[in-house]
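Missing here is one protein chain; the remaining ones are kept as they sit in the complex.
Take a look at subunit A:
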């Protein structure tokens, strides 16, 4: 497709500032000049040739501006990786995720030295609530200073919830996989409870606030499963393979509630 360019007659006239142009002709020329580099070059040549007064004026302005332009900072070309990472997790989540990973490593260490917890694996026992802590951190009013701004933006809501949850899982699940592989716990045993807990936290979080939901669920888990297991040194039914369908059901229910109530994550209530 060939583009028609402005004729020399029009460009010369425009450079001279002729008054016999129709308004629509000037408008069309200016719109074309905005998009066409070749015609701009021809115009600047025409200005030098046809209107030395204008060229001199431009020269003066340019020499006045140059020292100011030299002083003002130029925009950095390369974005820092931390700025790009912030689209996935807030900077305040990083220390929390580091903590979650260190807890996993600690549990792994205790499992390896086997401090008398019998056949129970600490990694297996803690796996379901570890991502919950990360999810709580991503929506905590106390930890995230920009929570109110974040709640007011178009990207807030389910989109951001899922994005941040995914980034938490992307850190926690590989750490648990490694720990599970070392201690010989199969992934199926903890992955489903882990995901079920995460989805339940989000579902409950839509009603009472994500942080509150996470704290409540972690407390329930500690009281109902961790404490009895450590006391009796036997893996509870909740973490045996027989209960996996139940965890699957919880995961499905949690996910359904999150999707059905997605509007709840774009208001301040979710940040409690």
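What we mean here is this: a residue touches a chain if its C-beta (ideal position, glycine included) is under 8 Å from a C-beta of that chain, and two chains touch if they have at least 3 such contacts; residues count from 1.
As a working rule, contacts and distances are computed from a predicted model.
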What protein name does the UniProt record of the undisplayed chain give, "Ion-translocating oxidoreductase complex subunit B", "Peptide/nickel transport system permease protein", "Chemotaxis protein CheA" or "ABC transporter ATP-binding protein"? "ABC transporter ATP-binding protein"
Check each of A:57, A:146 or A:249 against the chain that is not shown and name the one that touches it. A:146
From the list A:17, A:59, A:91 or A:228, pick the residue that touches the absent chain. A:91
Those residues of subunit A that touch the unshown chain are 3-7, 9-10, 25, 27-32, 34-36, 72-73, 75-76, 79-80, 82-83, 86-87, 90-92, 144-158, 160, 261-264, 266-268
